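Note that one protein chain of the assembly has been removed; the remaining protein chains are unaltered in position.
== subunit A ==
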Amino acid sequence: MAALIEIERLTKRFGGFTAVDDVSFAVDRGEVLGFLGPNGAGKSTTMRMLAGFMPPTAGTARICGADVVARPVAAKRSLGFLPEGAPTYPEMTVTGFLGFAARIRGFRGSELHDRVANAMLLTQLEGVRLQPIETLSKGFKRRVGLAQALLHDPPVLVLDEPTDGLDPNQKHEVRDLIRRMAPQKAIVISTHILEEVGAVCTRAIIIARGRVVVDAPPSVLEREGQSLDDVFRALTLGPPPADGAAREAA
């Protein structure tokens, strides 16, 4: 069977600027892929194309075999997506917002109620279920976005900075949650917290100036005798390494 997430030669240009340049990778069930890179490297753009929000300039992305451009609704059904900044409708209550997402996904009646309750349980939102989202702290807002992505128990999860704005305890809980779900799902998380990669990811991709410079398990990266921090800095600061050099480093 093909991998749950397949990205082939994905490219995005904005005018003359190439934000994502010929990126290819696949993520299979059981994998947690850490998507790393400095700000502006093309992480969010890649995720937006994978989620079917932005059409790619070239290349394809498939979720569970469904092309995100040709069969967008089928692809989105199998996907739980946390967009950058975890946007939510501020005037809605937590249950109202999750109920809206569940209804769009076709859940009704008691199943809708169960799905919303379960998503709130997983992300520890029961205490604020009737509060308008705009009154919540940053950490809660992020978890509301996360709950929305988990609602339908999707086989593919794409989470753009899922732990940004959370306190250390909440970070720990979200990482635990990701680790628990990992065996059944293909998960992509973007982050610039390097310790997180070692903590939850089975594989790391470092992207710089729109290109993949490293694709390897975090343990392999660290075994080079350097910390992840050093590897990251070496790969993303200097001039872009030639393709062959990057593979060797990996």
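Please note the rule applied: contacts are C-beta pairs under 8 Å (C-beta built on N, C-alpha and C of every residue); 3 or more make two chains touch, one makes a residue touch a chain; residues count from 1.
The rule we apply is simple: contacts and distances are computed from a predicted model.
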Chain left out of the displayed complex - its UniProt protein name, from "Cytochrome C oxidase subunit IV family protein", "Aspartyl/glutamyl-tRNA(Asn/Gln) amidotransferase subunit C", "Response regulator" or "ABC transporter permease": "ABC transporter permease"
Among A:I7, A:L36, A:A51 or A:L235, residue touching the chain not depicted: A:A51
Residue touching the undisplayed chain, where the options are A:T88, A:T123, A:S190 or A:T236: A:T88
Residue of A:V73, A:L130 or A:L237 touching the missing chain in the full complex: A:V73
Chain not shown, touching residues in subunit A: 48, 51-55, 72-74, 76-77, 79, 81, 83-85, 87-92, 96, 100-101, 103-105, 145, 148
